[in-house]
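Have a look at the structure that comes next, please.
As you look at this complex, bear in mind that one protein chain is not there, while each of the others sits in place.
Here is subunit A:
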Amino acid sequence: MTDQTSQAELVRQSLKRRYRKERRFRAYGVIAIAIALSALVILFADIIGKGSAGFMKTTLNLEVELDGEMMYLDDATDERQIKMADFVEPLIQALMKELPSASESDRSAVRDLINPYASVTLRDALKENPDWLNTSRSMTFLAHTDVDVFVKHAGDSAYSIKLTEQQRDWVNQLVEKGVVETSFNDTFFKNGDSRDPSKAGILGAMIGSLLTMVVTLALSFPIGVAAAIYLEEFAPQNKLTDFIEVNINNLAAVPSIIFGLLGLAVFINLFGMPRSVPVVGGLVLTLMTLPTIIISSRAAIKSVPPSIREAAEGIGASKMQVVLHHVLPLAMPGMLTGSIIGMAQALGETAPLLLIGMVAFIVDVPNGFFDSATVLPVQVFLWAGSPELAFIERASAAIMVLLTFLIGMNALAIWLRKRLERRW
């Protein structure tokens, strides 16, 4: 009897210890997750803090007098005259009108508030509407990048304001009058890259990424799935297949820049394909993504229960029919998930693309697979390395766009898996 009670006592004590251990173990898990989450929050807060201003632009609302005499233009339908005409003067005049304190000697200081591309905007507008000549028009122009930086980051020590005291004064006056306004930066989504931050956009990089991803998906998914099916279902188990398996696993761990070198050596130097084009980028990223897709597809095929295979074989389905009718549909969610994750990886890849020339400064939005292009992460890389401070917020904004795409793709992967998953 005493023996039994003392034993119960021992058990109770060990229980206490066990519970303590369990609580400690759970606490470790919570701490680990908290660290990961806080890192993520800091990352997002930093990027959003820096990048949100990139989605805003500063504009000038001006009442422009399109005086033909002042612009040396008497026929707006004449190409040659348009080319020769002065479109800067009307802008300066219009802005001077808004700044009563500015004298004639301040012309160049006033001129520096206007974006260098504003005159191009005006010229294009007049080209389209020749009858505007000798009328007065209310139009919106981009402000100079320095004005943009001043309006957005006046108190921020990280940004050096290049405007003089006088110019700052003017800008403050203009803001009060409503001439200088900030609005949603549609230019950012409509333009390619530019030397001028206020005119730089990511459309070129987005289209470049899209074209590259199309090539990558079109090549890597069928090749990867076919390789996985062959290796898993048809290939004999021998030294050669073992060797191939080891190599595929190795390839998945090869640094991506090596694939870039390979692409440079093979696709560009040996096959003579053009530099900086989405096709070569897609080919290189295909090489990089293939191991991921093959490995995840093989895992998906392996996870198909053997009973389903046996059932199909038992009623006389051929090997092909077993694979196509039963194994493939059941493995598809896993294959798709793996492929989308591989594609997301490829979308965020920079290093190999630097080596095949997709790092070039390209203003035009690419029109096809053989047009020079750059991609989103490379655009981020380019802007992050630019000397102009205004590019920092553009880079952060581009990161936000890239992250949005990545989150979207991963969400799609999860949704597809939930949707296609079948139970048995």
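Assume a contact is a pair of C-beta atoms (placed from the backbone, for glycine too) under 8 Å apart; a residue touches a chain by one contact, two chains touch by 3 or more; residues count from 1.
Here, contacts and distances are computed from a predicted model.
Of "Anti-sigma factor antagonist", "CoA-transferase", "Cytochrome c-type biogenesis protein" or "Phosphate ABC transporter ATP-binding protein, PhoT family", only "Phosphate ABC transporter ATP-binding protein, PhoT family" is the UniProt protein name of the chain excluded from the display.
From the set A:K127, A:K302 or A:H325, the residue in touch with the chain omitted from the display is A:H325, counting the whole complex. Screening A:T77, A:S307 or A:T404 against the full complex identifies A:S307 as the residue touching the chain left out. Although one chain is not drawn, its touching partners on subunit A can still be listed: residues 236-237, 305-308, 310-318, 321, 325-326, 330, 422-424.
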